[in-house]
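Missing here: one protein chain of the complex. Every other protein chain is in place.
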């Protein structure tokens, strides 16, 4: 009975979270909704006598994968959001049609099933949930388990290939960098000190957030020109930043 | 006697290695073509070696074959299944095919050797030898095949080699045009052969000789005649018989060894081979198809001879003669088992003496800076003694001078045709007389009389590598006929392959037709000597009488083709275009446009956006699942 109640409660929670994930425009909200879905699933596993799976779900998905998502979002800027304007004609319409048809078919398929009585979790977990799972993984599915390692190695290698930059020249030492800064200062008048961070009065520390000077004005040095121009195009730019940008463009 | 049954070869020996005959020259061609310039230095030697190798294999197979009991002499060697359920690649070793193999490889090897000298100054000599090797391989496949599919592959292979070799000097527009013409005309014939094969397959369910031939008698007469006539169409294309003769004269644009090997000795006789090979099944004695074969043969032998009388180009004169001689073979092949042995005997001796004549002509051209106009020759016998002697022997052989090769074989043909149909026989005799005229004319204009060549030409005898093949060929031109015909050697030998008449023909040197033939040849030769030997030969071609022009223009063959086929063809095309723009448009053009148009429309689905691709997959999945439901619950 408890299981049924949990299921229906979590069903509502997870489905609405999933819908929120799809329809929300803010990436951070999407990520958090995803977290809710994952946690709901973990709870469902737990009440179905699969503690190992529940733990793994929380550790791997909620713990690791979610965090990765959030890191990426932080790097991109929490405020950034995607344009949801559909430019392809008929895309939405057919997507809805196909989605409804698909849902109807699956419902028809699953709904018409008459299940034989289940073996029962007790019987399956007789030797304990984790040992039984281990037995399956290390006997019947040992080859699949081992081959999965190829997948992980590929993923690691792929990350290296796509993201790693080979250093093609000697790394500049602190001394050289410092000298270069001062040479530039002497020749072009560039400030040798680092660029200002978001500052004490900033509300966030994402890269698109300009630093505030003590008088509340924006530090020109802290405005990332690429992002500012992008935001200007998207129309999401802070008016104060926009002023600075306009001043420069003239 | 009926042909023997085709047994499948089981024992070992040379017969089971017969495939080497094809593979050796094929490998030679492949090495020379793939190896490219790297093989320039020794390419011609490899070509010769491969051809000689094929000859050695052929000789060994021949020796093994004659060691067998006559009833065992038709053996098929199955190599592998080619098109499962339709045809195998297999070789049929029997007296007929081995006779061809020996001719092809022996004459072929001599011509390979000759070409070393003839092509020595050509920068593309290696490529020439590669094509020659390719030709030999394809020709051997053609005659050795034990089914129509493999025969057809060889048939197309020799066509390809012929096309490549006629157009070997493709920078000459005339050579390129001639190659194209040969290609197109041959396609007409091939089409006939192909349709014949379709009918055979539809009728008998197989294309293997071993299964088709015994079953042929059960098919209806109409089908057999249709197959026979279509096969004849194929034969006419390849053997330059009327009405598909027009390409052969132009084909003389190719290098002379090619004319000798392909367009005189071997490839053009493939049509005769086809008729003889299929003879027992599709051209039996007294059949309609056989009658048509004899008519085509007679018409061509006369037409070729007449064309030969008026040509000033030595090679074209010889080409006319080739047409004419093949006409003799066709004539004999058309009358059934009584003629087969004579057709093949004449084919073999013709292979030797015509190759001898062509190579001799080549030697003359080699000496005369590639001049081909006989009106600019004259008096060459002293300057080119070996060429003269060998050419003269070839000449005597072809006109049927007593006791030389052509005498026995041509006389045999006339004799057997006389028994079959007197009218055809007398026409053949007339042809022999004309042969006497034009061949004498050729010899006289080339070797006798005053010299008529430019000061720039310095005639010289060819190198040994060219004269030795001439000498060998001329030796065979002397004695081979007597060997094959006397005591019916070839007839008995070929018996198991093509059948032989119940009564063996005797040799009657003093029969009426025989003596008439000799007399007519003498008259022809006399006229030629009187006309060209006694009086001045003008260097520039005179206008000539109506008849001369008629012959010069190849009996208006091209004009006829143009009027009968090309113009109406063009007219039909124009008409079709007219209708196409109106009515048929909707069907034919509409179809093409429809395909292109729907392609353009469908292409729009391919937007390049990954989400629309995903949607297409999703829709597909929904449709698939729906379909599964519908099918599964029905």
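Residue numbering begins at 1 within each chain, and the chains themselves are lettered A and B in the order written.
The rule is short, and it goes like this: contacts are C-beta pairs under 8 Å (C-beta built on N, C-alpha and C of every residue); 3 or more make two chains touch, one makes a residue touch a chain.
As a working rule, contacts and distances are computed from a predicted model.
Q: Which of the following names does UniProt give to the chain that is not shown: "Nickel import system permease protein NikB", "ABC transmembrane type-1 domain-containing protein", "Succinate dehydrogenase cytochrome b556 subunit" or "NADH-quinone oxidoreductase subunit N"?
A: Hidden chain identified via UniProt as "NADH-quinone oxidoreductase subunit N".
Q: In the full complex, which of A:106, A:126, A:190 or A:221 touches the chain missing from this view?
A: Of the listed residues, the one touching the omitted chain is A:106.
Q: From the list B:423, B:512, B:530 or B:617, which touches the chain that is not on show?
A: Of all options in B:423, B:512, B:530 or B:617, contact with the hidden chain holds for B:617.
Q: Could you tell me which of A:12, A:67, A:100 or A:134 touches the chain that is not displayed?
A: Going through A:12, A:67, A:100 or A:134 one by one, A:134 is the residue touching the chain not shown.
Q: Go through chain A and note every residue touching the omitted chain.
A: Within chain A, the residues touching the omitted chain are 105-106, 108-116, 131, 134-135, 138-144, 147-148, 150-151, 153-155, 157-158, 160-166, 168.
Q: Which positions on chain B touch the chain that was left off?
A: These residues touch the chain not displayed: 80-85, 89, 153, 595-596, 598-600, 602-603, 605-606, 608, 610, 612-614, 616-621, 623-625, 627-629, 631-633.
The criterion applied here is as follows: only the chains that are shown with their structure count from here on.
Q: Where the centres are mean C-alpha positions, what is the separation of chain A from chain B, in Å?
A: That gives a centre separation of 78 Å.
Q: List the residues on chain A that touch chain B in their complex, please.
A: Where chain A meets chain B, its residues are 88, 91, 94-95, 97-99, 101-102, 105-106, 108-109.
Q: Okay, in this complex, where on chain B does chain A touch?
A: 607, 609, 611-612, 615, 618-619, 621-622, 625-626, 629
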